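Here's the structure we're looking at; comments come further down.
All protein chains but one are shown in place.
Note that the chains are named A and B in the order they appear, and that numbering of residues resets to 1 at the start of each chain.
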Amino acid sequence: MINLSTIATLLVDGISYGMILFLISAGLTVTLGVMRVANLAHCAFAMVGGYLALALAQSWGWSLLAALPVATILTVALGAVLERTVYRWVYATSQLGQILMTIGLVFVMIASVNLAFGSSLHTLPMPAWLAGTWQTQAFTLSVYRAFLVVVSTGLAGALWAVLEFTEFGAKLRAAVDNPRMARCVGIDVPRIFAITFAGGCGLAAIGGVLGNQMLPLEPWYALKYLVPVLIVVAVGGLGSLRGSFLSALLLGLIDTFGRYYIPAGGAFIIYVAAAAALLWRPEGLFARA
Amino acid sequence: MSAEPPILEVPILEVRGVCKSFGALQVARDVSLALPAGARHALIGPNGAGKTTLVHLITGLLPPSSGAIRIGGRDVTRLAAERRVALGLARTFQISSLFPGLTVAENIGLAVAARTGVEIRPWGSLRRQAQVIDEAASMLEQLGLLALAGRAIASLAYGQRRLVEIALALALKPKILLLDEPAAGVASNDRGMLLDLLLSLPADLAILIIEHDMSLVFRLARRMTVLVDGGILTEGSVADVRADPRVRDVYLGSRHHA
Partner (left out) sequence: MMGTEPPARDLVARAFTRHHLSWVDALPWLAIAAVWLVAGDYVPLGTQVIIMIIFALSLDLAVGYGGIDTLGHAALFGSGAYAAGLYALNVSSEPVTGLLAAGIAGAAVALVTGPLVLRTRGITQVMLTLAVSTVLLEIANAWKPVTGGADGLTGFRIAPVLGAFRFDLAGNTAYWYGAAVLAVTFFLCKGLVNSPFGLTIRGIRENPVRMRLLGVPVRHRLLMLYTISGFFAGWAGGLSAQVTKLVGLDTLEFVLSGNALVMLILGGTGSLYGAIVGATVFVVLSDRAAAINPFHWLFALGIVLILAVRYAPAGLVGLLRFRKVPR
């Protein structure tokens, strides 16, 4: 059972799954950190991004890589519009109110997607150069998954660079650290939040499009993958991008290895692990003190 | 003014070498305090000296970084806040901390029910708990708040809320009472009534009072501790502390009437 080839495949699978989860979760953890808005509709934006790319591919025959930026931009626009309208309504209400409003939003998005595409599973057509595998003597590597890891890491790196080296990044970090103080210092927190929210939706869309081979598109996508995304965010610590990155990786690896080696109970392992992590540190494993 | 209590008696509240830091910020530096039963002890110091933090540490809302806290000789440093209350500790908050949606009577009644253990009962009604009603009624009467019994807290004047705040602590029949700026926000003509109330408290109750109103402090306290930047500057009888030039420099000055 323990052979290098299997381990390598599982590693790549686990990391790529984790990276997709990170892309989808990144926006959520930041918006939770800045505005503490319980946005249960976040996963739905990933779904919408995926379906938009599907529409482009089906109707105009666009390839995956061409559809990706357009779908992302459209999702960003959708996120921006929704933030200005319905999300504004619930900033002042309790978390319960936010939960309910965003559930309502999820329902609307699920129903809309079903109306347009029906309820069966869809995957995006993959370009020829992404399909296939690399065969070496030691192990087989799926090109698609390797591509995923490379692109996601690149994006994560770009995110980190923005946070660390740009003025916007500095303001965002301040807003996450202490929103009230940031406002006193003159940082326009609502505007930062609006931009971050839209950006987060865009990242989620990228995750939805790129990851659609692993997470196929269906109307219930928005709710099906909500729990893993929430686990990533909660275990990583609300507001911590680094935390989400690490916990997403952990979750991806634990889930992949778990399902392979313990077929009967493999699906539970992430829940048990998440419960244990939160029992130990309710604020999140990697949250700042 | 009664005589100093005998030194052999175990202090009812003891704080020993308590330190607390948040990262690089140290808010309590080696603070020690001993209160005998019946103490009238004031804790004064400039804003930001760490007085309220010390009360948080004593009551258990904050764990100390090091040091020990004892109630009646028993080490409570690791004990949860609610368990310390059972040992006779009660406090008031600087900013009124009541139950805003409940009536005045319900606020006091809840405190009495908590003390007597009735609060856990999932049947019946507090209305029919004679002991709770009687105690609440007599407390409200004593404080002149009886007419307000049915009013929601949100509709009370701030000075009245401060009185309810103290009533809530007293309803616990504590052995140690920590008062965090009870006169804050109370109009000066109402402070006389507040002082009368404080002077009428049981002689065996140990009181630690944080206050900026020096006239109140000098009338009530027998001993004082001066806290500056989280550490103790000096401690002693009221007369000694008043005369200490360092205290005058740091805090008393000529702003406060003697």
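Please note the rule applied: a residue touches a chain if its C-beta (ideal position, glycine included) is under 8 Å from a C-beta of that chain, and two chains touch if they have at least 3 such contacts.
It should be emphasised that the depicted structure is a prediction, and the values quoted were computed from it without experimental measurement.
**Student:** One chain isn't shown here. Among B:L98, B:L143, B:L163 or B:V186, which residue touches it?
**Tutor:** Spelled out, the listed residue whose C-beta touches the missing chain is B:L98.
**Student:** Going by the contact rule already stated, which one of B:C19, B:A34, B:A114 or B:M193 would touch the omitted chain in the full complex?
**Tutor:** Missing-chain contact among the listed residues: B:A114.
**Student:** With the full complex in mind, choose from B:L156, B:L172 or B:A221 the residue touching the hidden chain.
**Tutor:** Counting the whole complex, the residue in contact with the absent chain is B:L172.
**Student:** Which one touches the absent chain: A:V233, A:L251 or A:L285?
**Tutor:** From the options A:V233, A:L251 or A:L285, the contact with the absent chain belongs to A:V233.
**Student:** Footprint of the hidden chain on subunit A, which residues?
**Tutor:** Subunit A touches the missing chain through residues 32, 36, 38, 40, 86, 89-90, 93, 95-97, 99-101, 103-112, 114-115, 119, 219, 223, 226-227, 230-231, 233-234, 238, 264-265, 267-268, 271, 274-275, 278-279, 282, 284.
**Student:** Given the full complex, what residues of subunit B touch the hidden partner chain?
**Tutor:** Spelled out for subunit B, the touching residues are 59, 61, 80-83, 85-86, 90-91, 97-106, 109-111, 113-115, 118-127, 129, 133-134, 136-138, 140-141, 146, 149-150, 152, 168, 172.
Heads up, the rule we're going with is that only the chains that are shown with their structure count from here on.
**Student:** Express in whole angstrom the distance between the two chain centres, defined as the mean CA positions of subunit A and subunit B.
**Tutor:** 50
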